Structures are given as structure tokens and as C-alpha cells.
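To start, the structure under review is shown below, and the notes come after it.
A single protein chain has been omitted from the complex, and every remaining protein chain is retained in its original position.
Going by the order they are written in, the chains are A, B, C and D; count residues from 1 in each one.
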Amino acid sequence: MQKKREKKMLEVSDLSVRYGEFVALRDVSLEVDEGEFVVVLGANGAGKSTLFRTINGLMRPSAGEISFYGERIEGRPANTVVSRGVTQSAEGRHLFPELSVLKNLTLGAYIRRRDRAGINESLEEVYELFPILREKRRDPAGSLSGGQQQMVAIGRALMAKPKLLILDEPSLGLAPLVARQVLDAVVQINRTGIMVLLAEQNAQAALKIAHRGYVVENGEITLQGTREELLGNGEIRRAYMGA
Amino acid sequence: MQVLSRHWRKLALAVVLLVALLIPLFIDNQYLLGLIMLAYIWAIAAYGLNVLLGYTGQLTLAHAGFFGIGAYTVGILTVNYGFPFWPSLLLAVVFASVLGFLIGIFALRTQNEYFAIFTLGVGFVIFLVIERWESFTGGSLGLIGVPYPEGLGPIQFEGPEQLYYLILAFLVLTIYVAASIAHSLVGRSFIAIRNSPDLAMAAGINVGRTKQLAFTISTAIAGLSGGLYATYIGFLGPAIVNVPTTFEILLYLLVGGMGSLSGPLIGAFLVTTIFEYFQQFEAYRLVIFGPVVILLIIFFPRGLAGLWGELEARVRRSPEKEAEGREEPSREEVR
Amino acid sequence: MKRTKFVPALLVGLLAFGVYACGGGGGAGEEGDGGNGGDGEEQVVEIGYSGPLSGGAALYGENVLDGMRMAVEDLNEDGMEIDGQPATFEIASLDDRYLPNEAATNAQRLVQQDGVSAIFIPHSGGIFAAQGINTDRNPFLLGAYSSDPAILEQENPLTMMIPPRFDNYMEPFTELQMERFGDRLGLIPTESEYGQEWTDQISAEWESQGGEVLSNNGIDYSETTDYAGPVTQALSEDPDVMFIGGPSQPTALIVEEARNQGFEGGFILMDQSKIEEMEAFTSLENMEGSLGVAPLSEVEDPGAEAFVERYAEEITEDRPAVSEVAYNYQSVHILANAMALAGTSEDPEAIRENIEPALSEVEEEYQVANFPDGFTEEGHLAGEVLAVSLEDGEFVPVEVPQMQ
Amino acid sequence: MLLKTEGLGITFGGLKAVDAVDFEVERGTVAAIIGPNGAGKSTFFNLVSGFYRPTSGHVTLEDEEITNLPAHRTVRSGMARTFQTTNLFKESSALDNVIVGHRVRTRSNIFDAIFRTPRSRRENRQCRDRAMEALSFVGVDHLADRTVGSLPQEAQKRISIALALATDPKIVLLDEPAAGVNNEETQGLMDLIRKMVEHDYTVCLVEHKMGMIMGLADKIMVLNYGQKIAEGPPEEIQADESVIEAYLGAEEEGEEDA
Partner (left out) sequence: MELFLQQLINGIALGSVYGLAALGLTLVFGVLRIPNLAHGALYMVGAYVTYFALVSYGIPYIAAIGLSAVVLAVVGITIERLVFHPLRNAPHTHHLIAAVGVLFFLESGAQVLWGSEFRQMPSPFVGTVEVLGLNIGLQRLVVIFASIAVMAALYLFLKKTVPGQTIEAIEQDRTGASLVGIDANRVSMMTFGISAALAAVAASLVAPINLVFPTMGEALNLKVFAIIILGGLGSIPGAIVGGFLLALAEVFSSTYISNAFGQAIGFVFLLVVLAVRPTGLFSKGV
């Protein structure tokens, strides 16, 4: 699976993050290549969200590097990272609850706000992906069901035309059927050439759709490999179920 | 860990008290003596604010209102009804705290900024009542001729020195009470609520009732300082009850250091001193004073007492343990 | 834990205060205490002032101070001898933000640090607070610039009340306006201590002369964003005369608003409002039918005209010289002459003794605003006062006798 | 039965965050609650400990109804809890943090405080002793005078537990006691929990570290979407298909998609 260095579009190396005394991430290295769909697995509190927040510039690392297309982005503010092409549907979604779905989506295109035509095009693409959002476009985002809100969050992240889309547990709290729909949409997104970095509880479902995966435990990467390697590995089950 | 040993601290405390006791013998200057008395009175008020804001973490902006209730209780009773000073002072404390208790029932339903601005409203309404209720409070004419306290046994209060000792005694009493509370289980409950209301609750503390208690104590002390102010100044006008007075008291506390035992006293002394010193700049003094306040808040957010604590902590802390992980959108938590 | 911080921090605080106290005290030693320095050397006499120099009433305070400074200029130019030695006068001024407690603190500071023996305070709250401290161990003569008669009721032996008592205006003002416009009196006074007193007295007088006093629509002139509401309300009761007054400029706006809303009756102006100041903010036409204290340009004092010109030349042309400038100006002259007669600049009691005889010592050119005829037992610089009524665009003088 | 819930549930804006949960904890045992993120575990804790008011059901502690008691009263009834994130006061010493825990067992009031009455002194001492005892029980008595903020995460976790113990509880609810500590330290915390049980405390914990749960718990309850989907001893739970599905997703579900 090792590809040439210049093709690693996202490269995280030896990243550590601390909250005060608490070490949330320790020497984490991870990479995503062009067109890849990578899943990060791990129990709650293992450090997935911290990793994603740090990549997106919401937190500062205490050590290590993050580079994107060869450019160092660690410690840069979120708006800079977003404009480099990394967007995220974060844990807790962080929608603008009182704004309409449409406004949530157009705000997603904030960094390309002058590109009116492009925005409308992307909007159409999002509506195609999640047809329900077209129906609900005038409703305040906060009034939507959990699954629909998740769709808005993903749609919003797509509106910036990202090169890399980070999804932090998009199926969290969703009914199984809805969770399925959401993950299906993620696959479609990846097929358009957008790199995907996904955190997911449902390891089976996630591994089935991803190319590669990492397992995070206690702030460290304990396992990595291709889908096939990980699917057959009992270790994953250990990481989740402790046996 | 402690910079001064217990022994030395006791000695130093004795020295400070001795200096305070000797001041009138050395200073034959009524202006300075008056200034010190005023600083003592404001310090008492600031101790009251400290109970609520410093220990319990609730920002009240009605403090001048309760100060005013204390002052006007003494003023009205002595001037309009010829009451002696001592029972009037007692009633001032009682009245301020009872009113504080009642208002606290409503005020403490609100939280954070809402509590601050609710109490700002309370303070302003108290001011309006005092300013407009002419027949009772003298309105904006004020009350003239609040007497000096009558003698207690052999002690007479006829001159500024005696009054100085009286106010000093109340200051020492206030500090003693504040220290007693701070070191008691009640005080620990206050601090627990400031640190984390949830954790306090999980430790079995009745948060609502404890805040109510802190609010009541705070207003009682405000009432006491108001009553002393009335006899010190001899004349009461509504301006002293108005909102800016609250901000002045708050400033004393912030400059000195919230939540500390020495903060209110240091702050009251320093700010009154700086402010008097700036008199020489006349109209420019607030032009200078404003930025000084801002710089203090930015660079010494925990006041001078806090500065001392930080120095102490810096000595203790090993350098490699500097915290790093910083949450970027830090105001989010406020919501 | 907490106690650790207490003592050292307290020491720091006390030290800081100590440094300041010594510094401040030292400073006073150098410049103050000028009293009787060396023999034959020039002595510096400081006259104190505590009044608003910041905040809403700053302009008023500055006016008072301007008057005092102009007087000091004259005195130093003329050269005055006290106890056989030439004296130079200076003003030591402090801002009290109109707060009584600060006025009291300032007064003590002026006496202690600057060695003054006379202090001018231009607001009644500060005056009352000062009256509580000016007779004890560090006495000073209080130049009280406020027309509130309650100042005299304190029977303070070291008070010199400067302006005419406002209770003198009640009877003639009521009589004149009731006769001219009718017997319904509307009220929109300023909500200050002073405004309240005035309102009570004019209401009582108006009723005692058989008039009807309508509801009180008092407002805080400096805190009101739009005067239209209170004016509408006052006019809704159809008054013949309106009693108004506060700082001149907002008062002018009330006149303007009342005329805009169709009021055609007369005005009684509180003595705080000066017609000459109001003129700049509304037209004389609107002020037709007003009755108030006379502008300096109308008083007959010998020095008045020159004083108005000099003020425009030396201080500002933007606004006219008003009575608070003039009264304090001539009062500093009275004070200086009293010092000269007493042969001391330091003994307030002796100075007080010599105020009455000093009145005749003040040169005519310094007599600028209803110069007092005498100094009463209670401590009032009393004299006949001129008011004016605006009739057909002309100032018609109205003599107001001073009560005992 | 020490702690018992019957049909306990709460609805947030139409969403059943916890739905009719029956649960029992026997004296002197360790009970664990697990479930995927957002399954309602912490909400369940908050209901039991009185931080939330349930919309249905009952909670009893030693057969005493505590359903609608406010949080501070449940503490007095004998229920202590810790929080996910340790929110101790970072700027005070460990001892100062823990002392307040025993306040709930004391009676001295503001007048005792001001007049420094014998009762106040006695109870002050009593709280201090009890706090030291708790600190020494959790094994950090040597850190009593240290500022909490300067201590490692694990020590802070232990201090939070000491704070809970200082309230003299019958049952201690631990919300993710091992979050953010390494494996070795987790082992230490497990030992501590075992020690607690040995000393007659009853423990109920929410935790994601399965190794810890499986090694400690006498009984496990699994929540998913607010509902209890399984309950039983660890081995049973580990083999339970519905649990595995909740965590890892169904094996048989879905065709190859990528």
C-alpha cells in the first residue's frame, strides 16, 4: 500500500495534543492519499475527535506536524485550513440552528463566496445527494430530525468544494436505517474524488466502505491496515469490546 | 511550600495592625486621616462584594444599592426620627440583609450575565427610589447632619481620631468575619459553587440556598459599610447610591484581587490613593485613569493579591509542565 | 492557603500608600503653607475650589473657576498687601464630580495639603458636606455658591453664601406672571435637589396667591433623551404659565419644544437658567413672556459691562459671561479685601469678621453682578437683585428685594 | 437491593434519551453501564443522581424513594458521583478540594463559622480528617498539599473519587473514571475500585474501556438509543449478538460498497 511520498496529500506525523496535564493524542501519524477513503476506528474518548479538531485547526497540537499537499497547516486557524480544502462535519454537527437549511449550506461555501454560479452548482449537487434537504431548505436547521441535520452538516462541508472531507461519527445517534443512508452518501462523495477521513463507531459498516483504516486507542494508533487486513482482525473487536 | 512561615505571618499581621493603630498618632492631617477612613469604609464594602463575587462567583451590580440602604437607614433614623446611632447601625445591617435576602430570591433565579444585569437593574431602582422618595429620603436634597456615634461607656466619638478607631474596629471585625467564613465549611461551600456548581451539587451542597446565604451576607456587609459612611460623611445624597459607586467598589476588589482576604483592603487603599493622586491632572485624570484600569485588567486580571499567588505558583511549578493544548473557540463554553 | 497571601500583599499595599502619603505630604510642604514665609518676602495666598470639573456639570464648575481666576488676575496685577506684606493669590482647584463626599475630602485636602483658609464650593450637596467639617480642628471659610436658603439654616459660623437666595424670587415672579398670563401654572422643572426646592416654594407661593398648580412633570434635564413627552404632557393641562429651569441649554430646548407644540403663555425661569445662555439655543421670540434673573448685560453694576467684554476677550467668545462667573469673581475680591482688613490670610474667623467692612473696599470696577449691600448674621452676601421680564422683545427690569 | 430503578426515563423535546430502564445494583458489587456514544449512559447517571428530573419511573436507594430529590439531597441519602471530565478546582490543593465533600455530613452554619464555635472547629477538623482518610484510601495522601492543576490526570481522577468518598456514600457512581489515562494507570484505578468494593462500597460505573469493564463488573447493563438492550455478567455480554451489533455493526448487513 505504500505509495510515493509526494502522493500523500494529508500527512500527519508524530502529532501530540494535550489538554493541560491530560495527553489526548500521543505521537499519532496518519496519512490520506489522493482519492482515498480512510476510516479511523476506536472507542469513545480514544482521541478521534481531538485528532480531527486538530487537523482542522480548532485545536493546537503540542508537538508534531500536519501537512496538506505539502503545506504545513498545524496550528493554523480553522479558517485558513478550510480555505486550503479541508472541511469537516464535526461531532455535534455545529449547525446554525436558527438559520434555514439553505443558509447553512450557502454559508458552507463561505470561502468561495464570490463564485455565485459555482455555489449554485454545488447546491444542486448537495440536493441531489440528499433530496430531502431541497424540500426542507426553508426550515431552520434546528427544527430538522437528527438524520437530516447530519445531512445538512455533510452538505455544508461539501459546499466549500473540499479536497478532504472529515466526518466525525456522522451516524451518531441516528436510527440504523438513516445511518446507512448517510454512509452511502459518503461513499458517493468519495467517488467524486474527494478524499474522506471518517470516524465511526460502527466498525463493520465503516470498514466495508473504506479503503484503509486506523485504530486509535487511548490517544495512540495501535493498528492500521487495509480494509481486508482490518476486517479479518480480531484486534478491532478487542479495541471495542475489551476481549 | 509557604513563603512565610506561620510564625512570621502572625508577626507581620501584628505589625500591620500596630501601624494601623498608630496612624492617628503620627498623622496630624485630617485629609489623610479622612482618606484612610474612607478607604477603610470602601474596603468593608469590597469585602461584602468579595463574599458574593470572590468566593461564590456571582457578579452583583446592586452593591451600591445595598450600601445606600445601609447609609440611608442610619441617615433617616438619626436625622428624621432622632434615633441614636448604634441601634440605627444595627437596623441598617438588618434592613439591608433582609432586603438582600428577598431580592436574592428573584435575582438568583438568573445566571451569569443575566444575574449581573438583573442586579444592575435592582441597584438602579434602589437609586431611583432613594432619589425620588423625597418625603422620606430627602430626595436629591439629601439628608443633612447625620451625627457622630454617641459614646459607648467611657469611649466618646467626638473627633476624627475616635471615628478612625471605630471604623478600623469595624474593618478588623469585617476581615475577621471574612476570614472566619473563608476558612469555615460554609466558606468552602461558597468556593465550591464558584469553582463548579455541578461539582458542588455532587458534593451535597444546596447550591440555591448557599448562594442565597452569600448574597445575604454580602448585602449585610454592604449595609454596614453604608451605615459607617453615613456617620463619617455626615451628609447623604443619592449620588452615592448610584451605579457608578458599584463599579468603584468592583474596581477596588478587582485591583486588589477577587477571592482573596487581602484583596479588598489593598484594592480600596490603592485605588483611592491613585485616584487622589490623579487629582493633580484635573480634567485629564479620568483620561489617564480609564486606560490604567484597562491595563490592570488585561495584565493583572487577578489583582495584586493574585499576582503574589502567581509568583508563588511560578516558583513551585516545574517548567516542563507548561500546558499546551488550547481550545481555539473558547467562548463556546459560555453558551 | 489564603492567609499566605494576606500579609505580604497587605504590606505592599500599605507601603504604596505610605510612599504616596509621604510624597503628597512633602509636596504640600513645598508649595503650600505659603502663609507668612520670610519677612518682607512675597506671600502666596491660595484660595481653594472644589467643584465639578468632569462629568455632566463640568461646564458649570469651569464657569465658577473662570470667575475666580479672573479675580485672582486682578488681585495680582493690582498688588495687595496682607499684614504689611505683598501677597500673590493662586487658586488651588480640585474636581469633586458634583459628589458631596468628594467635596468634603477635597476640602480637607485643600486645607491640609495646600494650606488654604477659604474654599469655594458651587453645589449644595458639597456645601452641606463641607459645613460638617469646616468648624473643627482645621477650620476654613466656605464660599458657598448655591442659592438654596437651607445653607443659612445650618447656622454655620464660617459660611459665606454668595448668590441671592432663591426664595426671594417667588413672590414677585408669581405676582407678575399670574397677572400677565393667568393662574394655571404648569411645571417641568429639573429633578435636582435645587429644582425640587424651587418647585415646592413656587408652588406654595402660586397657590397662596390664589393660582392653580398643575401636575409636576419634573425631569432630569441631563438624562432625558427627548423633551417632547414631558412637554406634551404639561401642555395637555392647558397651563397659562410654565415653571421651567435647569441648565440653560436644555431649558432653552424645552421652551422651543413648548412653542413648537403651540404653547402661547409665559415662563418662569429658575435662577439656574440664564436668559443670555438660552438665547443661543432658541430665539428670543420663543422666549417672549419669560421671567428670570437678569443677564449681566442688563445689571446696573458699575463693572458689569467691562466684565462681560473682558470675559469674551480672555475666556471665550463662544458663550456669554453668566452670573456664576460674575458672582464668584466679585466674591473673590470681597474675600481678598476681607483678608487684607483682617491682616491675615490664614485665620478664617478673622477673615469672616471682616467680610462686612470689606464690601465697601471692593473697587467699583470689580462690582459686576448685583453687588451685595451687606453681609447678614447668618452669612449671606445680601443685596437687591435684578430680574427681567421679556415683553415684546425687550428686557423689562424687575427689582427683587432681599428678605431678611 | 441497594439501588433500583423502575421504568426510569426522560424525554428531551420529544426524544426519549432514556427510555423505561429497569436496573438494580446489589450491595457490595460493581455494576457497569456501557453502550455506544450517545446511548444515554450519562443521562441515566444524571437521572439517578438527581441532576435531571425523570419524566417517568422511580429510583430507590435502600428502598427509600429518591426519585425527585435534587442532586444535593441524593448525596445526603448516600449517593456520590464523579464526572466525566474532572472538574476539580485546579488552583487549590488536593486536600482543599476534598474537604468540602464531607460538608454534607456536618451541621455547622454561618453563625458557627463567624463565631468560630466549638462545633465549627470540631466539624472543620472532622472534615479535614475525613478528607485525609479518603485521600489516603485512594492512595494520594502524599499529594494532599499539592495544587491539583499541577498533578497528572490519574492523580486527579483519584482525587475526584476521594471527593466522592468523603461524602460517606453507600454507592458511588463513576462516570468514565479511566478516560484519558494510560493502560498502566487504568490498571491502578481498577485496583482502587476493587479496594472500594472490599471496603463495602457499592460502585456503578460508566466506562468505554472495555478491558476495565470486563475485568471489574459483576453485572453489565448495555444501553442503546436510551433503551436497555442487554444485561448480565461480562462473558454473557461479550457474546451477546445485539451488543456486538450495537458496537461493531451487524456482520451480515450490507453488500460490498466500496
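A few comments on the model shown:
Note that a residue touches a chain if its C-beta (ideal position, glycine included) is under 8 Å from a C-beta of that chain, and two chains touch if they have at least 3 such contacts.
What you see is a predicted model, and the numbers here were worked out from it, not measured in a lab.
Although it is not drawn, the missing chain touches A, B, C when the whole complex is taken into account.
Residue in contact with the omitted chain (choice from B:Asp28, B:Glu113 or B:Glu150): B:Glu113. The missing chain, though absent from the display, is touched by one residue of A:Tyr69, A:Phe96 or A:Tyr127; that residue is A:Phe96.
Contact with the omitted chain, checked across B:Phe124, B:Phe157, B:Phe170 or B:Trp308, is made by B:Phe124.
When the full complex is taken into account, the listed residue touching the unshown chain is A:Gln88, out of A:Ser16, A:Ser62, A:Gln88 or A:Ser171.
Taking the complete complex into account, residues 54-56, 58-59, 62, 215-220, 222-230, 232-233, 236, 247, 249-250, 253, 257, 260-262, 280-281, 318-319 of chain C touch the chain not shown.
Although one chain is hidden here, its contacts on chain B can still be listed: residues 53, 59, 61, 106, 109-114, 116-118, 120-122, 124-125, 128-129, 132, 243, 247, 250-251, 254, 258, 283-287, 289-294, 297-298, 301, 328-332, 334-335. Take chain A: the residues that touch the chain left off the picture are 56-58, 77-79, 82-83, 87-88, 90, 92-99, 103, 106-111, 113, 156-157, 159-160.
One rule holds in what follows: only the chains that are shown with their structure count from here on.
The central chain of the assembly on a C-alpha centroid basis is B.
Distance from chain A peaks, on a Cα-centroid basis, for C. Chain A and chain D have CA centres that are 32 Å apart. Put simply, the C-alpha centre of chain B and that of chain C have 35 angstrom between them. Counting only residues that touch two or more partner chains, chain D has 92, 96, 150. In chain B, the residues touching two or more other chains are 183, 321.
Chain A contributes residues 20-24, 37, 43-46, 169, 172-173, 175, 180, 184, 187, 201-206, 208-211, 218-219, 227, 236-238, 240-243 to its touches with chain D in the complex. Only residues 49, 51, 70-72, 75-76, 80-83, 87-89, 92, 96, 99-101, 103-104, 106, 108-110, 112-116, 120, 123-124, 127, 145, 147, 150, 163-164, 166-167 of chain D touch chain B when the two sit together in their complex.
Contact residues on chain C toward chain B in their complex (touch as defined above): 2-14, 16-17, 20-21, 24-25, 53-54, 58, 93-95, 98-101, 104-106, 108-109, 111-113, 124-125, 128-129, 132-133, 136-138, 150, 154, 191-193, 196-197.
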